[in-house]
Structure formats: structure tokens, C-alpha cells
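I'd like to ask you about the structure that follows.
A protein chain is absent from this complex, but the other protein chains hold their places.
Here the chain labels run A, B and C in written order, and each chain numbers its own residues starting at 1.
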Amino acid sequence: MEAIRIFITGGTFDKAYNEIKGELYFKDTHLPEMLKLGRCTLDVEIRTLMMVDSLEMTDSDRQMIVSNCKKVKEERIIITHGTDTMVETAKALAEANIDKTIVLTGAMIPYKFGSSDGFFNLGNSLAYAETLDNGVYVVMNGRYFNWDNVRKNRKTGFFEELN
Amino acid sequence: MEAIRIFITGGTFDKAYNEIKGELYFKDTHLPEMLKLGRCTLDVEIRTLMMVDSLEMTDSDRQMIVSNCKKVKEERIIITHGTDTMVETAKALAEANIDKTIVLTGAMIPYKFGSSDGFFNLGNSLAYAETLDNGVYVVMNGRYFNWDNVRKNRKTGFFEELN
Amino acid sequence: MEAIRIFITGGTFDKAYNEIKGELYFKDTHLPEMLKLGRCTLDVEIRTLMMVDSLEMTDSDRQMIVSNCKKVKEERIIITHGTDTMVETAKALAEANIDKTIVLTGAMIPYKFGSSDGFFNLGNSLAYAETLDNGVYVVMNGRYFNWDNVRKNRKTGFFEELN
Partner (left out) sequence: MEAIRIFITGGTFDKAYNEIKGELYFKDTHLPEMLKLGRCTLDVEIRTLMMVDSLEMTDSDRQMIVSNCKKVKEERIIITHGTDTMVETAKALAEANIDKTIVLTGAMIPYKFGSSDGFFNLGNSLAYAETLDNGVYVVMNGRYFNWDNVRKNRKTGFFEELN
């Protein structure tokens, strides 16, 4: 069992509800409590890189993610990420030719909503991160997609292969 | 992407609360609603074989599970199962030498309880079922265990390797 | 046991999450499912008057609420309402001198969020509507407030008496 590194970047996954302002916002990541709830005994290290809506993620944010994936010692990495530009960040990571297994995942509904897919996606991406060969993958809808054969269908909200 | 067969056998996973009798019992499986909540687009077929507490599972129940794994056309199989005798059923399956990937999973807390690990375990086991080589595995606590190197620690409730 | 009329006007209470757009919005009211979950056997009739954020509620919306409270046959009325202008609508109702028990309630966190106060507030306001004398009341934080002695503290999110 190899160690897994989880990088947090924000996205719907971690959105909380600000009851004073009446809007969704980012506070702290829910990952540690989720791993505890999943009774996970994998060797996992978490680091929060940023807490942003992926529509607002800049090129320099992406380079920061790439550089962190390079320099961290773990060879198996999960990145939690907003779904809207997940594929774009996957491309930036692939172009950097990092010899590791890198999995991007997220959620369509915030974890704290009763109907969220986040907890399922976390369990799913941990297993793909443990087992897939080196490469960059998007994990959503129970599946893994190669970084260059996936898009988010903005109408349905589901991820699908290009070919 | 290969099709995955899910066999339901009961266990804590699917326990519901009988409000008239004030006790836990088995009604219907929650798997279909869980797959929907997980927005899962894997090709999954579900069949309920039995709904029993795994402490009450008999040898003939186990033979029924083995025979279903053999005859079903899918080569990737998940079995939801009570945690107490999950390892015993894994052994029965391994001894039958079925040339498929068979994953047993369950939950420590019923899915319908707010604090259940079931939804996480389902996402986790789907990914392991998709990626692991032929063999029989127990998937709990975010990890997969080979059938002959795992036990449930009854004191802590966690699964652990023998060696 | 007298019949209770519930008028829905929207507010945080009924906000749902639009997973395609990634934002909160109004779809259908959750009141019927909440009454069922509460196993409520009171004689309750529900009508949706509007589904709006209370910051966007107009004077003509308020007059519509007033006129519905007047003409409905029930003498005990609950209005679900956004918290930001709940007191303003209470004032409009009080000025109309309707000889009924009218209770305004809402939620600080959408019902569908795990941490919502909505289900508690519904149980609370039903009992106040059943028992309080004719008048206009705001029910939040487990308490009832007379319409002319309450404000929402925008900093803390709690309702409090003026005097």
C-alpha cells in the first residue's frame, strides 16, 4: 500500500453555506471528516493548495498545482477540483509529463448537501489512485477517464468520453 | 469499460429501521438509490441473492453465492455482505477457483444512518472491481485486501492484514 | 384541533441546489415531504403563493399574501418566508387587522442541507400556530416574537426582541 497525497483546490465539493450572507462559500475542506466517516485506513496526506471555484482558476493557479504534484514525494495523487475546468487542469498536468498517477475528482453537489455525490467520488478516486498506472485521469460518475478523452457535458452534468 | 455485476446478500449496509417494532431489519436494498446519488454511469447490473445478517449465513447460502458468481456472464463482480463473515465467504469463493475479479464489501453502519461508511465503500469497491486482476478481494476502510490476508478486528471494527 | 393553512412564499427554507448551474435556486417546496417525515397528523392545507428570495419581495407580493390570509377559511396560518424581510411582511399583515393567528417562519440554512434548522422550525411553528391567540408572530430560534417586538440581527443571524 503506497501513500496517497490529496491536494485540495476547492470546487463544489467543499462549498459550505454561509447562513449570514445566504450564499455558498469556501470555509475549510471537509476531506478529513470524510476520510474519518469512510473509516479509511489508507496512508493519506492532505494539503490545501487553494479554495477556489474552478471557473476562477487562473493559469498561475494551475502551474502551482503542477509544481506541487512534481515536488511532493508521493507517487499517487488525488486533486479535488471544481468540475467546470477539471479537464483543463488535467491537460496542464499531462503536458508537464509527471511520472505519477494523478487523479482529479470533484462533486456535482456540495458534500454538506444531503444529496451530494462527493463521498462516493472520494471512495471511488482513492481506489483508482491506488490501482491505475502512471498517467492523468478524471474520476467522476464512478468511472475513470483518460485526461485526453473526457469532457463535462454542461447540459446533463455528466462526464463523457470524446470518442 | 466492462460491465459490473452487483450481488446483494444483506449485511449492515442494507439494514433499515422498523419503526413499529423498534428494531433494525431488512427491507429492500438501497443500492439502486445509492448508484443514482453517486451519479454512476458504469454499466452495473444488480441482483438480490438474499437479505441476511452475515452471522446467520449458512454454508448453503455461500454455495449459492459461489454458483451465482460462476454462472453470471459478467467478469467483474461486487458482493455486498455483512462484515462479520465476509472473510469466510471470500474463502469459499477463492476455493471455487472462479476466473473473475470478485470484490466483497459492506458497511459498519447502516447506509440510512447519517454516519454510514456505505456510500464511500460503494464508490471504493466499484473502482477496485474495475481495475484489479482476477482474484477474490475484501474492500473495506478504503483499501482492498487479498482474501487470504485479511481479518476483521472485532474489537476495533477495522479490517487488517494477517501479516 | 383546528385546521392550519400553510402559505409558501420561498426563502432559504426551500432553496435547492442546481447542480448544472452550481447555484441555489427555487424548485418545489419541501413542505409536504417534511410534514410526512414529521409524521404530522394535524389537519394542514398547503398552498404555494410564490417562490422568492425575501430580499426581492415587493409590496404587491406582500399585498397578495395579506389578501390570501384574509380570504382563506382557516383561522390559523403559517407563512414560510425568507428571514431577511420576514418582519416587514409581519408588519404588513398586522396593519391589515386580520382576526386570525398568523405565524411567519423560515430557516437560516436550506432544508436540504444537513445542518438546516428548517425541520425544527416547522415543528415549532405548527405548535405556536395551534396555541397562540389571534395576532401576527415571527417564529424562529424555538421562540415566538410579537410582530412589533422583533428584529433579525444581521450580524449573528439570530432573531431578538427590540426591548
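One rule holds in what follows: a contact is a pair of C-beta atoms (placed from the backbone, for glycine too) under 8 Å apart; a residue touches a chain by one contact, two chains touch by 3 or more.
Just so it is clear, the model here is predicted, and its values are computed rather than measured.
Student: What shown chains come into contact with the chain that's not displayed?
Tutor: Taking every chain of the complex into account, the missing one touches B, C.
Student: Which residue from C:49, C:64 or C:132 sits in contact with the chain not drawn here?
Tutor: C:132
Student: If the missing chain were put back, which residues of subunit B would it touch?
Tutor: 12, 17, 19-20, 22-24, 53, 84, 108-110, 112-115, 154-157
Student: Suppose we count only contacts with the excluded chain; which residues of subunit C make the list?
Tutor: 1, 34-35, 37-42, 108, 115-117, 119-128, 130-132, 139-144, 157-159
Simple rule for what comes next: only the chains that are shown with their structure count from here on.
Student: Treat touching chains as neighbours: how many steps, at the fewest, connect subunit B to subunit C?
Tutor: Counted as steps through touching chains, the separation is 2.
Student: Any idea if subunit A and subunit C meet via the same residues, over half in common, or different ones?
Tutor: Same, since over half the interface numbering is common to both chains.
Student: Quote the value, from 0 to 180 degrees and to the nearest 5, of the angle by which the CA atoms of subunit A must be rotated to coincide with those of subunit B.
Tutor: Rotation angle between the two copies comes out at 180 degrees.
Student: Could you give the separation in Å between the centres of subunit B and subunit C, each centre being the mean of its C-alpha atoms?
Tutor: Once rounded, the distance between the two centres reads 45 Å.
Student: Using mean C-alpha positions as chain centres, tell me how far subunit A is from subunit B in Å, no decimals.
Tutor: Chain centroid spacing, subunit A to subunit B, equals 26 Å.
Student: So which bits of subunit B are touching at least two other chains?
Tutor: In subunit B, no residue touches two or more other chains.
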